[in-house]
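Every protein chain except one is present and positioned as in the full complex.
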Amino acid sequence: MIEYVLMIIIILGSILSLMQRDLLKAAILTGIPGAALAFLYQYLLAPDVALTQAIVGSAIVPVFIALAVYKTRRVED
Amino acid sequence: MIMDTQLASLFTAGALIIIGIFAAVFLDNLIKKVIGLAFIGDGANLFLIAMGYKPGGIVYIYLPGMARDWFAQNAAYPLPFALVLTSIVIGASTMAVMLGIIMVLYKKHGSLRASKVLGE
Partner (left out) sequence: MNLLIPLMIIVPIICALFLNLLHKKDRTIKVIAILLALTLPLLPLLASYGVHFFGGYEPLTQNPTLSAGLPSLITGTALNTFHPAITYSFQEAQKLFLFILGLVAFLAILVSLFETRRPSGVYGFMMFMGVAAVSALILTDDIFNFYVFFEIAALATVGVVLVSQVKGNYETALKYMILGSIASPLLLLGIALLLGVTGNVNITDIIASLKSGVVDPQNPVILMACGLIVFGWLYGSGLPPFHTIKSAIYSKALPHGAALLQAFSVFTFIALGIIILRIFSYLPLSQMVIIGVSLLAMILGITMAILQTDLKRMIGFLAVGELGYIGLGLGLGTALGITAGLFQAVNEIVITAFLFIGFGTIYYQTGESDIRKLGGLMVQNSKVALLVLLAGFAMAGVPPLNAFQSKLLLIQASIQAGLPELGVIMILLSIVTFMTFMKAFHAVYMKPRPLDLEIKNDKIPRVTILALFIFLIVCLVLGLFPQVATDFLQGISTSLAGGIP
């Protein structure tokens, strides 16, 4: 059951992050589908991939994007 | 449930890829484009993982004390998982390079709009 919830979170989270006008918010919201994917990988019997995805998808990618936003412009023009 | 987990995961992967392509092609902001591209990569990875999944199976780690035949029949297929580990890291590094280029371009053009920066 919980895997279906995770899938819905992934899709909604990705759409939500692309809909933000504030780019910093968008960057942080990309962490949600990333983390949900990590949990989903755990349910799909891939614990080692889940570990990697948890670090890369929910921490590294949002931080990189947030850094780029911080160095450029926060609000979409 | 209407769908089994594997099929649902494949559909999720397809949805992620379509969302990503939509964002990369139609959104004008460069950072949004990069976020979309990251989703395409995630979708492809999820697709590979779902390929290796076995309904009702066990994790592909052989622990001492397991019967060999039982393990061989029930474990998930480990090859796709090994591939995805590489693929995740490649995706993250490609994204980092793109964000770096975007930062340089912002200094030059003062804008994040693709139509302004990338247009001739």
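In this document, chain identifiers A and B correspond to the written order of the chains, with residue numbering beginning at 1 in each.
The definition used in the following text is that a contact is a pair of C-beta atoms (placed from the backbone, for glycine too) under 8 Å apart; a residue touches a chain by one contact, two chains touch by 3 or more.
No experiment lies behind these values; they were computed from the predicted model shown.
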| item | value |
| --- | --- |
| Partners of the unshown chain among those that are drawn | B |
| Hidden partner chain, touching residue among B:8, B:24 or B:76 | B:24 |
| Residues of chain B (touch criterion as defined above) contacting the omitted chain | 17, 21, 24, 30, 33, 37, 40-41, 43-44, 47-48, 51, 77, 79-80, 83, 86-87, 90-91, 93-95, 97-98, 101-102, 104-105, 108, 117-118 |
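In this text, only the chains that are shown with their structure count from here on.
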| item | value |
| --- | --- |
| Complex contacts: residues of chain A adjacent to chain B | 3-4, 7, 10-11, 14-15, 17-18, 23, 26-27, 30, 33-34, 37, 40-41, 43-49, 52-53, 56-57, 60-61, 64-65, 67-69, 71-73, 76-77 |
| Interfacial residue positions of chain B with respect to chain A in the complex | 1, 5, 8-9, 12, 15-16, 19-20, 23, 27, 29, 31-32, 34-36, 38-39, 42, 45-46, 49-50, 52-54, 57-61, 76, 81, 84-85, 88-89, 91-92, 95-96, 99-100, 102-103, 106, 111-113 |
